[in-house]
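Data block below; observations after.
So, chain A:
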Amino acid sequence: MSKLNIILNGLINENPTFVLLLGMCPTLGTTASAMTGMSMGLATMCVLICSNCAVSSIKSIVPAKVRIPVYIVVIATFVTILQLVLKAYMPALDAALGIFIPLIVVNCILLGRAEAFASRNNVVDSILDGLGIGLGFSMALTMLGGLRELLGAGTVFGMMVYPDSFAPLVFVLAPGAFIVLGMMIALLNRIRKRC
Partner candidate 1 sequence: MKTLVISQSPHIQSPRTTSDAMRHVVVALLPALAVGVWRFGVSAAAVVAVAALSCLASEWLIARFVMGRRVAFFGWAPLVTGLLLGMNLPSGIPLWAVVIGSLFAIGVGKMAFGGLGCNIFNPALVGRVFLLLSFPALMTSWPVVGDGCLSWADAVTAPTPLMLVKQGVVPDNQMVIGELVGNVGGSLGEVGAIAILLGLVYLMMFRIVTWHIPVSIILSVGVVSWLSGGNPLFDIVSGGLMLGAVFMATDYVTSPMTRRGQLLYGVMIGVITVVIRRWGVYPEGVSFAILIMNGATPLINRYVRPRPRRCAEGRCV
Partner candidate 2 sequence: MNKIINFCIFAALSYSEMKRRTFSPGGIHPPQLKSTAGSRIIAVDAPVSIVLPLGQHIGRGAIPVVGKGDRVEAGQPVAVAGPDGVSAAVHTPFSGRVSAIGQKRDSRGLPVESVSIDVEPGQSVADVDRTLADVGPVGLGDVVKAASDAGIVGLGGAAFPTAFKIGGCNGLAIDTVVINGAECEPVLTCDDAMMRVHPDEIVAGTRLIKSAVGATRVIIGVELNKPEAIFRLQEASAAHGDVSVVGLQTKYPQGGERQLVQAVTGRYIAQGCLPMTVGVVVQNVSTARALYRAMAFGEPLVNRIVTVAGEAIGRPGNYLVPIGMSVAELLGQAGADLDRIDKLVAGGPMMGRVIEYIDGPVTKSMSAVLALSGNDAFRRRVEPCVRCGRCVDVCPNVLEPYLIATYGRLGRVDDAAEAGALMCMECGSCSYVCPSSRPITDMIRVAKYLIRKSRK
């Protein structure tokens, strides 16, 4: 697999949200706007790149039986670091993403990539994989957030597209998350079947 392919794979073929349907909770919980969606995606990507890198570098010394606990420790460490950094330098973002930042720990994208990719590939490829999957996740969350924000508040990244008095609020509330994601996956299904 070429380096580019590794990245593209994560963006498209194995897009964690639309294709693998992983990490549903942050996908639904942090996409009330394009900004929060993108932030969550990028935050996850940072942890993913770091954890992939770390897992890949220690893969040969970790016994199979304690593999999972070690990976959890690795991931949790990076998540906590991220949490501290956000609190210190971007408190508003930390408040907006709330509990979903610590919950990156249990996002199976991370454990899944550690298992499926990083523990079998070299450090560079693992970092690229983290980048690809992370970008795919960020892209999906940004799209979902953007769409919800557009429908539910009439803005995209805070810029007004049409007056918010015409915007059905539901789309930025909990039901809107489910419905917009469902419709997006259906649309993608339809496009993919056509090709």
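Per the selection procedure, all candidates are chains of the complex that A comes from, given by their letters.
The rule is simple: a contact is a pair of C-beta atoms (placed from the backbone, for glycine too) under 8 Å apart; a residue touches a chain by one contact, two chains touch by 3 or more; residues count from 1.
Quick caveat, the model's predicted, so the values are computed rather than measured.
Q: Pick the candidate that touches chain A in this complex from 1 or 2.
A: Candidate in contact with chain A: 1, the rest do not touch it.
Q: Using the touch definition from the top, list the residues of chain A that touch candidate 1 in their complex.
A: Residues 152, 166-171, 173, 175, 179, 182-183, 186.
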